[in-house]
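Here the complex is missing a single protein chain, while all its other protein chains stay put.
Chain nomenclature is as follows: A, B and C, assigned in order of appearance, with residue numbering initiated at 1 for each chain independently.
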Amino acid sequence: MSDVRVLYFASLRDAAGQGEETWTTNAADLRTLYAELRARHGFVLPVERLRVAVDGTFARWDDALQAGSEIAFIPPVSGG
Amino acid sequence: MSDVRVLYFASLRDAAGQGEETWTTNAADLRTLYAELRARHGFVLPVERLRVAVDGTFARWDDALQAGSEIAFIPPVSGG
Amino acid sequence: MDSREFWLADAPVDLAPLRRRVQHDRAGAFASFEGWVRDHNDGRPVLGLRYESYVALAEAEGAKVVAEARERFDLCAALCVHRIGDLAIGDMAVWVGVTAAHRGAAFDACRYIIDEIKDRVPIWKHERYADGDAGWLHPESPRGGDA
Partner (left out) sequence: MDSREFWLADAPVDLAPLRRRVQHDRAGAFASFEGWVRDHNDGRPVLGLRYESYVALAEAEGAKVVAEARERFDLCAALCVHRIGDLAIGDMAVWVGVTAAHRGAAFDACRYIIDEIKDRVPIWKHERYADGDAGWLHPESPRGGDA
């Protein structure tokens, strides 16, 4: 089991009811982590429509999950 | 013979030594008028590189010359 | 004065110092773009909006976009600032300013920067509508929501 810090933005934050949380998981990669948290919070957005960042840098969904890292799920952006 | 008012701009004005003049001519069209005035003032620019305007509106070189009109020769522009 | 080429601002932006930062004696062309809060979106009347961002990542990604523009085009300077927080109709949401010797590079770089910012930088718009509804905008496809 490892602990990670998870950040939620925009509609994901509304659905999670919080901007961040610490989560203890057996997920081996970021894709599996999102699946877990999607089930937990009822996120509408499928993984295909998100990007993911680890410790402030864009990452790949197949990247292994590192204990203690800060993971952000990035819904489709709408700046400008 | 008819009198026309002729306006000169930019390098044509420098070559003519004046911004405008009244000119008495037998020229039937604007192209012939420019040829006369080019010979008179030594204009370097050939007719192909100019546009011509009559009474404040762009005209065609083959347009007939009207007595009393105000004719402007427009060298290649360089605004902006 | 901020020396970064992209940053997020949580209060209205004064444009005069930004213009001064992009001035160069060899600059013949200044192209700029501003995104303003519209009173409608997709046909729905909008009362106002809020921008939220993942600030650290947005500022890194925005700086990358501006650096890419400077590599691709022959520029004198390029800057971009994006608002976060609450905005009213008519407020400026984003400013892009580019200077170059020639106008082709200035226009192309200005367009490149705003397109990429809208496409890649983690900023989200929350709109409040006249009918009482409100919600986050998560466009289906990048650049679908041209504004």
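The criterion applied here is as follows: a contact is a pair of C-beta atoms (placed from the backbone, for glycine too) under 8 Å apart; a residue touches a chain by one contact, two chains touch by 3 or more.
This structure is a prediction, so every number in the text was calculated from the model and none was measured.
Enquirer: Could you run through the displayed chains and say which ones the absent chain touches?
Expert: Missing chain, whole complex, touching shown chains: B, C.
Enquirer: If I consider the whole complex, including the chain that's not displayed, which of C:21, C:38 or C:128 touches that chain?
Expert: Answering carefully, the residue with contact to the hidden chain is C:38.
Enquirer: Touching the missing chain, which residues of subunit C?
Expert: 23, 25-40, 89-90, 99, 101-104, 106-107, 110-111, 114, 146-147
Enquirer: Please output the residues of subunit B touching the missing chain, sorted low to high.
Expert: On the subunit B side, contact with the omitted chain comes from 7, 9-11, 14, 45, 49, 53, 56-58, 72, 74-80.
Everything that follows uses one rule, which is that only the chains that are shown with their structure count from here on.
Enquirer: Between subunit A and subunit C, what is the gap in Å from one C-alpha centre to the other?
Expert: Here the centre of subunit C sits 26 Å away from the centre of subunit A.
Enquirer: CA centre of subunit B versus CA centre of subunit C: separation in Å?
Expert: That pair's centroid distance is 49 Å.
Enquirer: Send over the residues of subunit C in touch with two or more other chains.
Expert: Not one residue in subunit C touches at least two other chains.
Enquirer: For subunit A, what residues touch not just one other chain but two or more?
Expert: Where subunit A is concerned, no single residue meets two or more other chains.
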